[in-house]
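In what follows, a structure is listed as structure tokens, so that the remarks can point back to it.
A single protein chain has been omitted from the complex, and every remaining protein chain is retained in its original position.
Going in written order, the chains are labelled A, B and C, and every chain counts its residues from 1.
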Amino acid sequence: MLVVFHCMDVEDLKSGRQDYLSTGFQATNIGRAAELIGRMKEEKAAVFLSFTANMAASGLRGVFAEMCRRRFVDVVITTGGSLDHDIIRTKMDYGIGDFTMDDAALHKKGMNRLGNVLIKNGCYEFLEKAVRPVFERLYNDEVVTSPSSIAAALGSSVSDKGSFLYWCSKNRIPVFSPGITDSAIGLQTYFFKQRHPDFGIDVTKDMKSLADIALNADKTGAIVLGGGISKHHTIGVNLLRGGLDYAVYVTTSSPWDGSLSGARTNEAVSWGKIAEKARHVTVDCDATIALPLIMEKFLGD
Amino acid sequence: MLVVFHCMDVEDLKSGRQDYLSTGFQATNIGRAAELIGRMKEEKAAVFLSFTANMAASGLRGVFAEMCRRRFVDVVITTGGSLDHDIIRTKMDYGIGDFTMDDAALHKKGMNRLGNVLIKNGCYEFLEKAVRPVFERLYNDEVVTSPSSIAAALGSSVSDKGSFLYWCSKNRIPVFSPGITDSAIGLQTYFFKQRHPDFGIDVTKDMKSLADIALNADKTGAIVLGGGISKHHTIGVNLLRGGLDYAVYVTTSSPWDGSLSGARTNEAVSWGKIAEKARHVTVDCDATIALPLIMEKFLGD
Amino acid sequence: MLVVFHCMDVEDLKSGRQDYLSTGFQATNIGRAAELIGRMKEEKAAVFLSFTANMAASGLRGVFAEMCRRRFVDVVITTGGSLDHDIIRTKMDYGIGDFTMDDAALHKKGMNRLGNVLIKNGCYEFLEKAVRPVFERLYNDEVVTSPSSIAAALGSSVSDKGSFLYWCSKNRIPVFSPGITDSAIGLQTYFFKQRHPDFGIDVTKDMKSLADIALNADKTGAIVLGGGISKHHTIGVNLLRGGLDYAVYVTTSSPWDGSLSGARTNEAVSWGKIAEKARHVTVDCDATIALPLIMEKFLGD
Partner (left out) sequence: MLVVFHCMDVEDLKSGRQDYLSTGFQATNIGRAAELIGRMKEEKAAVFLSFTANMAASGLRGVFAEMCRRRFVDVVITTGGSLDHDIIRTKMDYGIGDFTMDDAALHKKGMNRLGNVLIKNGCYEFLEKAVRPVFERLYNDEVVTSPSSIAAALGSSVSDKGSFLYWCSKNRIPVFSPGITDSAIGLQTYFFKQRHPDFGIDVTKDMKSLADIALNADKTGAIVLGGGISKHHTIGVNLLRGGLDYAVYVTTSSPWDGSLSGARTNEAVSWGKIAEKARHVTVDCDATIALPLIMEKFLGD
């Protein structure tokens, strides 16, 4: 593990690309993450990408879309909220504000704050309209549907090339969302079900197809951004095959409270969710900063 | 908001109960949380309790059980992992280790690490056996079930008075788990479904009963421990009624990356998930320390 | 390290004292810290207490004072800001507000915010008047003084039994403050020196007396609250003796950026600042919550 340590110098900065690998602390982990993702691709691992909804509300949406356009990833696992934002942003703009705005004043103006990102109420009205015909179609096709079917139907209903759902649909990359009802789209199912009481979302329907990807791959790798259900679902399914061969976590959460969101890659080794011999790294950084840096060499041409 | 500030003094320590409210920083927020929960109860608010799976693996499980035994809370929202741990611990002991143990060595010994809590593989073998007959019964009753039905059935299958599921079942406190398949129990549904292909879990089934609680209550309050899907589902459903009247968050996550897990109560005000006029506080602390302190005066007799 | 894990139960809560040790996560570390401090005292270790200025502005000031009154600690290492707050609060009250107040509005009102603690400008005017005669006396005694002499002189100038400086002075507990000029008191030296250009603070004067404590003790232990210069100075001097025998850190900082403030006790073992055979624990928690819990059994009668 020990390497000689050259400090980042002017030449590194001039070359337009810092040599993060030999900079120490989290910069080194940025470098290791990039190296490890390179290895995943070289070895043709099935690549799992998981992220949280706030990231789909940020500029990372474009990076996700590009990763899916290039078939850089084979599976996406995310929350219902990511589907919300991805669909809304096919037509609507979000704003940038600040983390310390007056939230009661924002509420009065019909403005929802997500960190320093601002989302007008109108965005959710748009979503409602956009989603309803998709549900109608799904329902006509199959009364009880699944999260991955919803994601695929949403993706094929839009034409925005900045949408990851669009590219997943086009490139047949499955999008799993085991907690899909916890979202604005989920809330729509509540209203939809009032009109169609037999409508349902059976979350067990997706389990075999997800498991098969993990079981059938020669190697698997994961890029896990943030925590929560998407993170756990990604590593959990890899338990079935004896663990991931490569894992990159990007997180800002702390491990000291035993939370899954803050757990480092090491912890997953004890569970067999990452293999004992796997290569893995945890980058402690906001993904809006880390992901573009890590992906630069893969998407930058 | 400004109060005169007396320093904690020897008398406070001697009395066996620190006056956290006037201590400053997060100690003050512990005091405010206790005060606010007192208010929820006085005003007979419908109280939502949400927590993450790691907490059910900790000593907090006993606190949750006691809160449910006393009907201190009206709704529980949690992850599938919480159901896992609650059922396992009706019969099996967990160990305490350290955050920095050698995870490959632990894996070789069949020991899974969750922060500094250790769980033997045997625990999950026990779970498998415990859960199978419950699924059989549910399936015979209704081919496509719901998360809350699974939780209720699990609760009525055990007799451990340290189990929150036991008390929820006995006291008819609904337990919602919108992401239930992301868990060991969820993994069992994958195996169960291989034998019973028509078995399913329809997550839309729980939406009306959860919504009705929010819609029918005069006042609502929430005790939200940790983040993730349980946190969002708790505040999300309260959007339907114009927001929670009282909210206590306990979190160790940071808001600066726009994550829901790190979001303070303020942010939810902009969304209408907490009412503009609500009283609310965010305690930045590990719940294993914070919750016993906050609940001491309510459970301590 | 592995112990059987009983969950915290109702009886624990009823007894008025949670069994934090067996609760898991940071609650366990609270329990371990208390145990380890008990051990320090049993073995008559020289006990170092270090803390940051914000803590002296909080209710912890009373806990520090009590620890010094009882001679529970043998050395205090802290910043100049701690001296500021300790002296101001002998006569003036601080207020409690909130972390999200409007800072420009506060500034207009002459109110300084320290987290959720509020300090009027008048407090610093009081400090100026309180400190000047102390400087005059010190200067008449010795033209070039030292941080520990300033702390001792300040302590003997007040009579407030809630002041840790008062008790340190009375009980001849040395208070080291290697960065003393970085404070309001330090700013006063700037003005004082304009009138007395030969006045000075020689920070090397304190080094031998501090080193002697570490070198002459059979055993040493440290209670290190927060980070910064006080933390490092405490462990740094123990390098001279081959490391601390006992160490308790309480911190909210993260180790992932290589900062000293976030470094766990482990890291200090590599440096020989904590002995290889030492017992040590890092509690990840705000000290305003953690310290009263840890010290309860020692100060609670």
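One rule holds in what follows: a contact is a pair of C-beta atoms (placed from the backbone, for glycine too) under 8 Å apart; a residue touches a chain by one contact, two chains touch by 3 or more.
Small disclaimer: the values here were computed from a predicted structure and weren't measured.
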item	value
Visible contact partners (per top-of-document touch definition) of the missing chain	A, B, C
Sole residue of C:R32, C:R61 or C:H232 that reaches the chain not shown, by the stated touch rule	C:H232
On chain C, residues whose C-beta touches the chain left out of the figure	52-54, 57-58, 79, 81, 99, 101, 103-104, 106-108, 111-117, 144, 178-183, 186-187, 189-190, 193, 199-205, 207-208, 211, 226-229, 232-233, 236, 239, 252-263, 266-272, 276, 286-288
Residues in chain B touching the chain absent from view	24-26, 100, 254, 256-258, 284
Hidden partner chain, residues of chain A it touches	1-10, 12-14, 16, 18-20, 22-30, 54, 57-63, 65-66, 69, 89, 93-98, 100-101, 115-118, 162, 252, 264, 266, 284-286, 288-290, 292-293, 295-296, 299-301
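Methods note: only the chains that are shown with their structure count from here on.
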item	value
Fitted rotation between chain A and its twin chain B in degrees, CA, nearest 5	180
Interface residue overlap between copies chain B and chain C, same or different (over half shared)	same
Chain centre separation in whole Å, for chain C relative to chain A (CA means)	43
Cα-centroid distance, chain A relative to chain B, in whole angstrom	24
Cα-centroid distance, chain B relative to chain C, in whole angstrom	35
Touching two or more other chains - residues of chain C	24-26, 100, 284
